[in-house]
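Yeah, one chain of the complex is gone here, protein chain that is, but the others are all in their spots.
Each chain gets a letter, A, B and C, in the order it is written, and its residues are counted from 1.
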Amino acid sequence: MQQSQPTVEPTARVSLNVEELRRDFPILTRTMRGKPFIYLDNGATALKPQSVIDEEVRYYTELSANIHRGVYEFSEEASECYDRTRGIVARFVNAQSEREIVFTKSATESSNLIAYGWAMKNIKAGDEICISEIEHHANFVPWQALAERLGATLRMIPMNPTDASLDISDLDRLINDRTRLVGITAMSNVTGYMPPVERILARARAVGAVTVVDGAQWVSHATVDVQKLDADFLIFSAHKMCGPTGVGVLYGRESLLNEMDPFLFGGDMVLRVRKEKTVFRKAPEKFEAGTPNIAGVMAFGKAVEYLQNVGMEAIHEHEQDLLRYVVERASEIDGLVSYGPADLSTRGGIFSFNVGDAHPHDTGNILDEDGIAVRTGLHCAHPLMQALGIPGTVRASFYLYNTRAEVDRLIESIHRVRRIFS
Amino acid sequence: MQQSQPTVEPTARVSLNVEELRRDFPILTRTMRGKPFIYLDNGATALKPQSVIDEEVRYYTELSANIHRGVYEFSEEASECYDRTRGIVARFVNAQSEREIVFTKSATESSNLIAYGWAMKNIKAGDEICISEIEHHANFVPWQALAERLGATLRMIPMNPTDASLDISDLDRLINDRTRLVGITAMSNVTGYMPPVERILARARAVGAVTVVDGAQWVSHATVDVQKLDADFLIFSAHKMCGPTGVGVLYGRESLLNEMDPFLFGGDMVLRVRKEKTVFRKAPEKFEAGTPNIAGVMAFGKAVEYLQNVGMEAIHEHEQDLLRYVVERASEIDGLVSYGPADLSTRGGIFSFNVGDAHPHDTGNILDEDGIAVRTGLHCAHPLMQALGIPGTVRASFYLYNTRAEVDRLIESIHRVRRIFS
Amino acid sequence: MSLEEDLYKEIILENYRSKKNRSRMDDADLASEGANPSCGDDVELFVKLDGDRVVAVTYDGIGCSICCASANLLCEAMKGKTLTEAMTIIGEYRKMLLEDETPHFSEDLADLEAMQGVKHYPVRIKCALLAWNTVRDMFETPASGG
Partner (left out) sequence: MSLEEDLYKEIILENYRSKKNRSRMDDADLASEGANPSCGDDVELFVKLDGDRVVAVTYDGIGCSICCASANLLCEAMKGKTLTEAMTIIGEYRKMLLEDETPHFSEDLADLEAMQGVKHYPVRIKCALLAWNTVRDMFETPASGG
């Protein structure tokens, strides 16, 4: 049962007081399968601090009103809180204006909004769309379906099968004069790998293509500045940032958003509806038809404030520490294969691996028995898995509340997998 | 300050124990503008019982996991709870199968899903779409935009300006051999008027048109049986049924759902993604790309169970009683004009009115000062307002927790409006 | 602070009901529409100019008492002013509502002060500004060379 001791120093210098932060997350006191709960599935969704849960409850117990149309106090306050979150999110990613922040239901809806609202109108047969082979389905399938519908060509920046990084040697051919849209993830949800997004965006701008950055993983772990990034669109999800489920964000350049067609039609996105003709509002309202997820958006505001208080720099460093530690400790395990570039500074806090001939599902099942939550399988990234030629991975993904002690428990449990499958 | 006493009996026979039910809604103990809070804006969104709030909290404090992909206990339980709600909703509307229930973010997204997934593929230039003049924008603007995009003709069943009912004398011309889709609200959100949906659906079926019923108002107030209704699609929103914000439903016939194109593309809606081609899953998964509003769907299940326990029949009767009472009492007010058919049995619990030359906004503002929440304005039904030739209404809309005493307070406050605007 | 004292003063209700400036102008030099989608206020403003001087302003449309009263007061206040004077008045009026400043209107514009109470009702401020912002935008546009 004794493993060899890790060679890295027992606690690296990190500025987070993790033990204190952990108290903000009520679920961390639970047990799973009778063991203290270890949550290493942050790539799927993050845990929620009490302040986020409280805000959801506050909406339902103190306001409970629909927004933007009430002449009464609770509706006014709900509207104000909803609108305030837009500003909070705009500042979090350093948007020029809060009018560049559209609330959707998920990162997935955000990419589809771009496909329906911008691409359907601006891409024609023969045009090209360029994405990468390591995209999450949310930034893959919409473009594949759109290319098929419009008769456009879908190109892909290929993956190096050796370390699951992108091979951008052929970028100038892949992104060319016919390219109308470039979609690229800022951080792989399988390996944590962060591609050279600046290089890819620069090439896209050079040919005048519109750019979509998938920040679903990245935004929760990094300091984001959309003005510096200089992408046209950035998509992300609240639930991966300690926020509630059912809220996504589309950041878009204001001018581009205003030029786009509306996506969902209905109430609140119109200025004037006549039987003959409807006049739409400007962005972001134009894209927010119907009653939104009011409680969710309000709680999302608290999540962003929470992350800001902790500090994105500190979170990033903490994850880097955990990543280095898990890679170090995993090296002691025979037959463990992990995925992603060896240069850990190009990666976020994700550790994807397989153990011997244990199928990921089996490994996940055994970890679960030890109270450890990981994700297993294809991680909505079939093309990446195909390129790696594997039936999936076990993914341990870290966040601000994870500890080295939890990594130790993970390693111990992986040894159990080894014993069973030996 | 004394008003004449109402002539109807002080309490009609209703089977709801309203005082007891009110204790389930924590917000009802609040004050607004220093007065006991009276919530008459149920047409916009309903208040939430504690059990619904608790379920949201339970998800975030006890599970907090993403669904359908976890091999660990909390993810399994979250998946199970999410899936269970589908069955709860299916039984609530008496669908043949839970595969006929698609979760969206709102009724508005549901109608747009039909427009993008079914109508874009099946409607051509020269075809006709028939809706009514009293539709909410959610069941109006999508069809108007679609007709324009496809070169189809949008026809409208006209409204009788006298009582805001529909004039179906010309139905056979409006719904004809070229009609491919008929959209009709089952209950107006402005007047509570319930059109003769069966007649309209029968005519639609006779010409082979696909039918969309907007149940956003209706489903929260009536016993719904989609098999008896025999519509192809029914749309509604959780938040108007004591459920959370950010959850909508699309009921659709299973065969029709499976024939439709997907709408949002991304993770979870695919069976297999290859660089060349993607294979989609069947309904409902095909329409639920990305991480859904897990907490919201789970809480929605509790809302439906809550309504079932109270009993939809009893809710309907209670609202009828309040409607009769408010109509009776309002008749004592000089210069009050109300809208909707005189036959109250054709209406749900909605009372829309104006007082003298007070603009609805002014009336709403004065009621707010008295602690009363109503909605004012155009209620996302501009065409109806145009047909009535008015700048909006004040809408008091009732639900299971409202009382005759609250109606009395409303009447008293309307008298104040009269005094100010006299 | 009460509704009757702050919002529904006699002078506001009179301006709300006044039909004096409530009309469309066929020969307007400037015309523009403004709407508050959230409350349904929707007014059209018409301006007749004589060179740099405002000859007449009228409005038409639908709106609450605050919206219509403020539109009527605007029409009265603009009459005979130069564009520069008009913009100064608009600036003063906006400050009164948005910045909690005590207004300095000349005697003939004293009625405008009746709108001061609106600022205690934050959601109504946009009603009181709709016509004013619409006219300001019209005055700014030609000046900027359009």
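FYI, a residue touches a chain if its C-beta (ideal position, glycine included) is under 8 Å from a C-beta of that chain, and two chains touch if they have at least 3 such contacts.
Here the structure is a predicted model, which is why all the values come from computation and not from measurement.
Every shown chain that the unseen chain touches in the whole complex is listed here: A, B.
Between the chain not shown and the residues A:N176, A:T223, A:N365 or A:T403, the one that touches is A:N365. Only one residue in the set B:A78, B:A204 or B:V270 touches the chain that does not appear here, and it is B:V270.
Across A:G215, A:P262, A:G301 or A:G377, the single residue that touches the chain missing here is A:G377.
Along subunit A, the points of touch with the absent chain fall at residues 357-362, 365-366, 369, 376-378, 391-392, 420-421. Residues 68-69, 71, 76, 268, 270-272, 281, 285 of subunit B touch the missing chain (whole complex, contact as defined above).
Everything below uses one rule, namely that only the chains that are shown with their structure count from here on.
Among the other chains, A has the CA centre that is most remote from the centre of subunit C. Among the inter-chain contacts, the highest number of C-beta pairs connects A-B.
In this assembly, the C-alpha centroid of subunit A lies 47 Å from the C-alpha centroid of subunit C. Subunit B and subunit C have Cα centroids lying 38 Å from one another.
The geometric centre of subunit A is 33 Å away from that of subunit B, both derived from CA atoms.
Within subunit C, residues 38-39 each touch two or more of the remaining chains. Taken residue by residue, subunit B touches two or more other chains at 361, 365, 376-377, whereas all remaining positions touch fewer.
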